[in-house]
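The complex appears here without one of its protein chains, the remainder shown in place.
Which chain is which? They are A and B, in the order written, and residues in each are numbered from 1.
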Amino acid sequence: MKQRKNVSYAKYGYIFSLPFIIVFLIFSLYPIFYTAVIGFTDYKGLGVTSWHFLDNPFQNFVTIINNHSFRQALYNTLVIWILNFIPQILMALLLTAWFTSRRNKMRGKGFFKVIFYLPNIITAASIAILFYALFGYPVGPVNSLLVKLGIVDGPVYFLISKISARGIVAFIQFWMWYGYTMIILTSGVLGINPEIYEAAEIDGTTGWQTFIYITIPNLKTILLYVLITSMIGGLNMFDIPKMFMQGGPDNSTLTTSVFIYNQAFSGSYLYNRAAAASMIMFLIIAVLSGVLFYLMRDKSEIELRKEAKRLKKERLMIAKEQEAL
Amino acid sequence: MAKTKKKKGLLFKVVAYSVCILLAILSILPFWIMFVNATRDTYQIQQDALSLIPSTHLFENLKILLGKTFDPLKGLTNSMIISTASTACTIYFSALTAYALVAYNWKLRGPFFTFILAVMMIPAQVSIIGFYQFMYKIGMTNNFLALILPTIATPAAVFFMRQFMVASLPLELVEASRIDGASEFYTFNKIVLPIMKPAMATQAIFTFVSSWNNLFLPLVLLTDSNKYTMPIMVSLLRGDIYKTEYGAIYLGLALTVLPLIVAYFILSKYIIEGVALGGVKG
Partner (left out) sequence: MRKLISLFLVVLMVFSLVACGTDDNTTTTAAAGETTTTAATTAEPASTEKTVLNVWSFTDEVPTMIDKFLELHPDFAAKYEIKTTIIATTEGAYQPALDQALSSGGADGPDLFTAEAAFVLKYTQGDASRYSATYKDLGIDVDTMIKDADIAQYTVDIGTNPNGDVVGLGYQATGGAYIYRRSIAKDVWGTDDPAEIAKIIGPGWDKFYDAAADLKAKGYGIVSGDGDIWHAVENSSDTPWVVDGKLNIDPKREAFLDLSMQLKENDYHNDTQDWQDAWFADMKDAGAKKTFGFFGPAWLINYVLAGNSEDTFGDWAVCEPPVGFFWGGTWVLGAAASEKKEAVGEIIEWITLDTTEQGLQYLWANGSMNADGTKDAVASGKVMGMSNGELEFLGGQNMFDIFIPANQFANGKNLTQYDETINTYWRDQVRAYTAGTKSREDAIKSFKQMVADNLDIIVE
């Protein structure tokens, strides 16, 4: 019976995804495909209208892989992403646990939830400029604070040090996005069937147990979403490093996206190399996402299926009981 | 036993509140600085970019702002049209596409989902070149549709909606609706969408904010001053490289952010109250 139903409704799957597919083909795929193709050509320079495929079609890819700055950018991107993602997800999980805790009802959590997302509202450009001013040298708010508190003797040139520049970029990313992640996670928690919590409460679990054994497993699909989107966003990080110090000092905050942008726009219009670099990044992200998917997929799917089966059984039982009545 | 529990509760509260208050200050500070700078003049800002004390130059800044190619009413209207339409397109069509992925068992479902994930990963910086040249070719510059229509296909939003649906949409409800004789489209609009409210509100906020703040693409696509959005107008204030009116820029930024904050506070109620659980409870 189930089988027949699926067949008759399957066409709606196509119908409902049609608008997406049409718009996607027109507005996204063409530009993306265009990019993929020019990675194999000699398309560079301004106002050039014709281009040719290279004799060695992978020449641009070879050039990019051997490019010192690109390697540095790849390293920076990974480091900055990890530096911001780990504190970000931990902080978001902690806040989610606090805000959704059924035991310790916090006052004003609605207020806090709303406030924590605010940094995301201001454009990245303004935030980058703000932080640049904050860490100004020899005179700047952070420096004058440190000197006043006696932590350092003289002003520190934060923005010339590779480590502190990278740290500041990672902090800005963390600060802009933990609220976003927290909101996503809470909206995921709100989607969890409250019956499960009620059952747990009857069993007498503690707050942490509930969070670790019920909330997190049920959040897995959403966590996967957060992980993958954050990874994609993190590996494509552009606005902050670009606006903060143009990838400096000494390439220490150069991310691959800034590198790609520079290839395409900073003077030589190397569209082909920029496209090749984009494709390399695409491959890297795709492989990483694939790994993540593989690691997280089975368990959650299986659990969900189990859950669905259990619910179905319960419903059937209830129905039977009602029939019996 | 009861005592330790109380102590624990107190400790929890002290820790939780101090962390939250600290984070709240960190979050509000830039807004405060922005609003304060909107009342200071360019030279005060150049001398000391960060001040917590408002100054007296608000009206001067407003005068400079309005004297340039800055028409806040027009900018707000344009931004509002683009952002609202983009948000509506994104959340409705993403939910629809996600529903197609979750509720129906069609042959290309698996490949389609993989495909969506794949395109999500393509770095945006360079495909923007292609997009932009394409828009020129088909004559869609200075047309809001060039910014609105593409949002019908937002892979990340589809992915989010799908993940949310997999976790919290009971397919039994859909089946029940079918048994009641409702059409598939009706079921989606009347049964599924209400359940999706928390996810939709969340995505709506994110989409609205990013669309509102989007600068690069509108800057390049909209060259007619009647079509400028708020961020374009603000960026124009910086156009004069030798004489930057910082006070006016901050005022412009503040004006740009205000509607966002208002929209955000309106939508945030959905996230906070977690309204839409009714569908599951029944």
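The definition used in the following text is that a residue touches a chain if its C-beta (ideal position, glycine included) is under 8 Å from a C-beta of that chain, and two chains touch if they have at least 3 such contacts.
Values in this document were obtained by computation on a predicted structure and should not be read as measured data.
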item: Options A:119, A:136, A:188 or A:234, residue touching the unrepresented chain; value: A:136
item: Selected residue (touches chain absent from view) among A:30, A:75, A:171 or A:293; value: A:30
item: Candidates B:10, B:138 or B:266 - the one touching the absent chain; value: B:138
item: For subunit A, the residues touching the chain missing from this view; value: 25-26, 29-30, 33-34, 37, 44-47, 49, 67-70, 125, 133, 136-140, 157, 160-161, 246, 248-251, 259, 262-263, 265-270
item: Those residues of subunit B which, in the complete complex, touch the missing chain; value: 42-43, 46-49, 68-69, 107-108, 111, 114-115, 132-134, 136-139, 141-142, 215-216, 219-220, 223-226, 235-243
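The working rule: only the chains that are shown with their structure count from here on.
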item: Touching residues on subunit B, where the partner in the complex is subunit A; value: 9, 12-13, 16-17, 20, 23-24, 26-28, 30-31, 33-34, 49-50, 93-94, 96-97, 99-101, 103-109, 112, 117-131, 133-134, 149-150, 152-153, 155-156, 158-160, 163-164, 166-168, 170-172, 184, 188, 198-199, 201-202, 205-206, 209, 213, 215, 231, 253, 257, 260-261, 264-265, 268, 271-274, 277, 280-281
item: Touching residues (chain side subunit A, partner subunit B) in the complex; value: 6, 9-17, 19-21, 23-24, 27-35, 95, 98, 104, 106, 108-127, 130, 133-134, 136, 141, 175, 179-180, 183-184, 186-188, 190-194, 218-219, 221-222, 224-225, 228-229, 232, 235-236, 238, 256-257, 260-261, 264, 271, 274-275, 277-278, 281-282, 285-286, 289, 293, 304, 308, 311-312, 315
